[in-house]
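With one protein chain withheld, the remaining protein chains of the complex are depicted in position.
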Amino acid sequence: MLTLTLLGLLLLVALGLAAPFLRPHRLAPRLVHGLTGAMALALGVAAAIRLLAGGDVSELDLPFGLPWTGVHFRLDDLSCFFMAAINIASPMVMVFADGYARRQAEPARALAPLPVFLAACNLVLLANDAFVFLLAWELMSVATWLLVLANHRDAESRNAAFVYLAMASLSLLLLLLAFGAVAGGDGDFRFSAMREATERPALATVAVLLAMLGCGVKAGLVPLHIWLPLAHPAAPSHVSALLSGVMVKIALYGLARILFDLVGPPVWWWGVTLVVAGALSALLGILYALMQRDLKRLLAYSTIENVGLVVFALGLSLSFRANELFDLSALALAAALAHVLNHAFFKSLLFCGAGVIHEATHERDIEKLGGLVRRMPYTSLFMLMGALAAAGLPPLNGFVSEWLILQAVFASSSLQDNLPRLIVPLTGAALALTAALAAAGFVRAFGIAFLGRPRSEAAAKAVEPTGSMLTGLALLAGSCLVLGVFPVIGLKLAESAAHGVVGVDLPAGAIGWLFVSPLGSGGAAYAGFFVFLAILGMALGVRAFLGRIWPERRRRAAAWDCGFPDPNPATQYTASGYSQPLRRVFATSVFQARETVDMPPPGDARPAHLEVRLVDPAWNWGAEPVRRAIEAVTLRLNALQFLSIRRYLSLMFAALVTLLLIVAAGQQ
Amino acid sequence: MIPAAISALLLQLLHVALALAAAPLLVGSTRFAKSRLQGRRGPSPIQPYRDLLRLLRKETVLAHDASWIFRVTPYLVFSIMTVAAAMVPMFVLDLPLARAGDLIAIVALIATARFFQSLAGLDIGTAFGGIGASREALIGSLAEPAVLMVAFALALVAGTTALPAIARFVLSGGVGVEVSLALALIAFLIVAIAENGRVPVDNPATHLELTMVHEAMVLEYSGRNLALIEAAQMLKLLVFISLISALFAPWGMASAEDGLDFLEVLAGIAVFGLHLLVAAILIAAVELAIAKMRVFRVVEFLGGAFILAVLAVVFRFVTEAS
Amino acid sequence: MNALFLILGIPLAGAAVLALVPDHRLGGWINAGVSLATLVASLLLLPFEAPDPTPFALVDDFNIYLIVLTSFVAFTAAWFSAGYIAHEVGSGRLTPTYLRFYHAMYQVLSFAMLLALIANNIGVMWAAIELATLTTVVMVSLYRSRAALEAAWKYFILGSVGIALALFGTILVYLAAQKAMGPGMDALTWSQLYAEAPNFEPELLNLAFVFLLIGYGTKTGLVPLHAWLPDAHAEGPTPISAVLSGLLLNVALYAIVRFKMLLTANGDALAPGPLLIAMGLASLFTAALMLYRRRDIKRLFAYSSIEHMGVITFAFGMGGPLANFAGLLHMALHSLTKSAIFYAVGLASQARGSQQIDQIKGLTASHPALGWALVAGTVAISGLPPFGLFMSEFLLITSTFPRAPILGVLLLLGLLIAFGGLMLRLHGIAFGEADGDRRPLTGSLLPVYAHLILILIAGIFLPGPLVAWFQSVAEMVG
Partner (left out) sequence: MFSTIAYDLSHLAGATVLLAGFVVLYQRRLLGVFRAFALQSLAVAAAAAWQAYSQDAPHLYVTAAIAFLLKGIAAPIALNWIVRRLDIHRTVETAVGIGPTMLAGVGLVVLATLLVLPVTVSSAALTRETLAIALSVVLIGFLVMITRRNAITQVVGFMSLENGLVLAAVGVKGMPLVVEMSVAFSLLIAFILFGIFFFRIRERFDTLDLQSIESFRGERR
């Protein structure tokens, strides 16, 4: 299995290398996307089967890489789960890409890095020593960088790519330090050695912190997320889908791998840190998403939110583990993993949908959309499902995992340490707020973009896509529904992965085909299938019943609108208008949201003007100062380029004398 | 004797039927009580049935821009509310659907209903729909955390969020008088008021569009669609009241575990009816006592609820720690 | 041993021949041929059982791979230059006479470098390095433009002072050794020196090391002795820039490391590590920050060379098996990568008719093959996988941090800054709308690709003997 997987990855890389030479051919995109999708599907299904069948850990060492250690691969339940999670959604994205990519300006640029990217992501999952892990990790970043650069001609995406790459290498270097600290001075980089290490090096604590930072950067945890809302919109939509659905997940895998597996038994503060960071990311992410006008940027921020949820659950699981509440730890972990899986599906769906809209209207600003539901009914149906899932509402899949996470929160009262016991419920409340805001946010996104009347020419002329794009959306939406109605499918995977990590099962019958009762029967339960069936049946039944007794008489007329209907679409409620109350309540302090209203005096013809300004604190207080500092320093230092020879000689002389003085001092 | 499964099914059906039947009556009696307290005669408690019937018979007028979402929403909202009602124990503890979802699931279902209603509000592309949707979003996003904290407090007390289990626990008198439960109750009441768009958060009887929240969203509806929406709204009120009664005063509920005792069921229904009556009068009294507040005051109102719920949780921890 | 004579003889003979060949195209190819012959000769060393050192020549694990590397890069550079230089004549920047001179000098240069590597005598090594410096000075001034002359002059003056100081250091080493070994040639002979090192006079050794560090450090381009380097790279012919960055810096560094070995062998001497670490970090940070405001593409990569020399010096300063291994690996891979980059840069500046970055903008759009090669090279040089420098930086950082956390963090910071600067400029060079003129590609891309493939392989798999050499040298350097 492992060998086959590696061969598969090799194939993908080869495909990527071959792509530039296929490029002239018309069918090249179809070929590349098709093969990549097929390979991914194979990998994902195989991993899922192996996970459910409970195959045992398989390892493989090859004499490459670091001369004296070689490279090590390992396939265990955790990696299997993530392999399934990232690889099952991506073929559907590939189907979408087949139709979508060819309409891009330079499809070829995204073609070659794509398979390599997927291969690298899978390689991270297989790594069993620090070298392979980081090599794959950074290979992934490089591929992503090229993908984001796909439309390199506009400065915005160049900038995004640069910020991304810079942050990515920051994460790499942090992880290098982390692994260096774990491996210790003699430098045994094998994961197996780290696992078996009985006494931890002095720096192990630092290593944990560094690992959290390193993976946090890649996963887009607040406040390390600055690259994410830049990179996602800049990339072509199928790439954005992969970024959210695959790459970010890999970062989470790294976090889980290091914290649960490599650095030994957890200490209480690990979990708490993650819990707080996760809740913070979730809340800020969704708040910011609520303020966005750019659809893809909005989705990107919602990704930050979901990452926050997962990290929160991971932290919870760690805290339980630190208290040796293994079954609860397993529950929280399973919840986190389940959310990873679900998010991969619905976020890919949403990004692909955003791509469809952009193709149809060349607009990403939802204020300029509207009325699409009539122009593109199927797309809007799928996007509605995606929105429901992302808002964490039943009966779609987003709800199940968020529900599980909350169940884990409710169980937190059995923690012993007092700090987590008080922090977890409060952060849980933050989570609840997040869920509510998510619902509001996606009402806004979907409602403004798809409903109402078209706000621009482009929106009015939009046409439904055909063929593979729509198929891709349909597949993704379908799987979101299935995973929501029969959560067991995803949860079984998550459960067995959690079992592989924590070593405990969820209580018997916790996850059945009909009922999900994580704390055992009698405890809280959820039956997605029943709920779905009941709602659907009820709705249809009522409709039929009413139709039977009083056959419906329907008439189209102008909107009532309290007697003053205004045909001008500009009178509709806008996205910023929709989020204004929430902005006033939440965003004024966090993002220094400032509204400047320019109301012309009576008789003045010019239109009134409302402008809303937001800042992302992470950007303002994190990245911006760094940029300024570098600018200033380089400006000063650049003078070195223009000195006179005499000055350069003086530098030499100074160096010489200093060294001599040092030596003299050393000799006294 | 009837086999358990069949009986359970029958019971569930009875439960749903009762809920559907009781919801308009609840609203009607609230209005009746209100007008009586105001000293008017007021419409009879069964007036809502008449309204609904009339609306159902009327022809439906759709705006030109109304999309399929606009048309689907009433059915969805109505059925979602019915399902939610079906999941809340009213007079019998264990129902088949009561296991289909816990408190959180019910809250989420209600949120789904809100989701669709807001969409419908935005669908026609009128200003008022937008106002309604956005305010609803504000209220909802403030109410939900409060509910969750309440749920948390209950979970801490009863060790679960499954409604029947909580009810059992409260029945078993395992709690006694709990500070946290009291706080939670108050918080939940506030949320209930907000969620159902009652005074002081929203005025169901207002005709001034600018102050509307819920009414503004459904402004464009007519005919049977409106009827369904109204019915859903009434059901929602019922759901919340029955939630309160199930969580904080589940007395007299029949338990289906040991077979079905017909008398018990009857008793349960009677007690539940009593609860509803009390609730109706209380709501009327409250709405008379307080005036509607500005939208941004609502924030503080609901924030208060949230704080209370948090306090409930913290107190619970304190009592446990001692 | 005769292999060694070949290695040194062929370039000299080649120089003599080339001085006589009038036609510059022919000269270019002869030049490449001669270098190829040298390469083959050096490959004869490879089935390698250490020959016992003669007073004249020393071949051990340390310099053997440098010899092979040098002759290899010298060959590819000559190969590249054959196409490149011809075009320079075509565009009228150079005249055939100059070219004859250039080719002869090229061989002299490679002779000098190989001699410096092979010599078993610190005096001879010093002389060889001086010779190399003088030749490169002449090469840098080849274009006779004022900028070129000025660069050459700066290089010349700083270089001469460096040479003088290095010589003083050499004398001091002799003085230090003399106590133990008495007068005579032995006290200048590496192989003897190592044997006797423990009995040297530590104070003199320290003093010597300071002068040697400053002297050869000037050649290595360590900050603050680096001033000549960027201009020399930018104004000279590109093949020479490649040789400078790829080889000459290495040779100078090689000298420094050799002397460091003496100090480590002698117990009582001051630990040279801190000095090296300090200069390494200084170079790293300064060069990294200088990257941000470069407008001239060759100067950009020249600064990146300084940065990498800093990293390598840092590695040797840290010492220990892992760090030294990383340093040696980094030396080899950096010279391969950087020379490849300079080939690509040369082609780019010919294809776009300027060395200014904003003229070259959008290279991947205008010349995909070249552009992507340059991107790959830059990705490699900034230590990203799958290329080899990732491995060396991985080893360096992971081994540094546990031993000296502060230094580890500093190193990381410097690398990050450098990375940012290089990538920022790369975006300007390779991507975006390709306006400005685009001419057909002049030279062959094969040398570039050859180097890239080599470093790619190195990133995944290192051949056993190489590893063995590195490890034993890592032992020696201590």
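Lettered A, B and C in written order, each chain numbered from 1.
In this text, contacts are C-beta pairs under 8 Å (C-beta built on N, C-alpha and C of every residue); 3 or more make two chains touch, one makes a residue touch a chain.
Keep in mind that what you see is a predicted model, and the values were worked out from it rather than measured.
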Missing chain: touched chains present in the view: A, C
Option from C:Leu18, C:Leu188 or C:Leu363 whose C-beta touches the chain left out: C:Leu188
Sole residue of C:Arg100, C:Lys219, C:Arg299 or C:Lys338 that reaches the chain not shown, by the stated touch rule: C:Arg299
Chain not shown: contacting residue from C:Val17, C:Leu43, C:Val89 or C:Leu149: C:Leu149
Chain not shown, touching residues in subunit C: 123-124, 127, 130, 134, 145-147, 149-150, 153-154, 156-157, 160-161, 163-165, 167-168, 171-172, 174-175, 178-179, 182-185, 188, 201, 203-204, 207, 231, 293-296, 299, 355-356
For subunit A, residues in touch with the removed chain: 635, 638, 641-646, 649-650, 653, 656-657, 660-661, 663-664, 667
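Heads up, the rule we're going with is that only the chains that are shown with their structure count from here on.
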Geometric centre distance via CA averages, subunit C-subunit A, whole Å: 44
Subunit B and subunit C, separation of their C-alpha mean positions in angstrom: 78
Mean-CA-position distance for subunit B and subunit A (Å): 35
Residue numbers on subunit B that touch subunit A, as the complex places them: 56-57, 59-69, 72, 75-76, 78-80, 82-83, 86, 97, 99-105, 108-109, 111-112, 114-115, 118-119, 121-131, 133-135, 137-138, 140-145, 147-149, 151-152, 155-156, 160-162, 165, 209, 219-220, 222-224, 228, 295-296, 299, 306, 309-310, 313-314, 316-317, 320-321
Residue numbers on subunit A that touch subunit B, as the complex places them: 370-371, 373-374, 377, 380, 384, 388, 391-394, 399, 403, 406-407, 409-410, 413, 418, 421-422, 425-426, 428-433, 435-437, 439-440, 442-444, 446-448, 451-453, 515, 517, 519, 522-527, 530-531, 534-539, 542-543, 546, 550, 552-562, 565, 569, 571-574, 577-582, 584-585
For the subunit C and subunit A complex, residues of the former touching the latter: 153-154, 157-158, 161-162, 165, 203, 206-207, 210-211, 213-214, 218, 224-225, 227-228, 230, 270, 275, 286, 289-290, 292-293, 322, 364-365, 372, 379, 382, 384-386, 390-391, 393-395, 397-403, 405, 408-409, 412, 415-417, 419-420, 423-424, 427, 431-433, 460-462, 464, 467
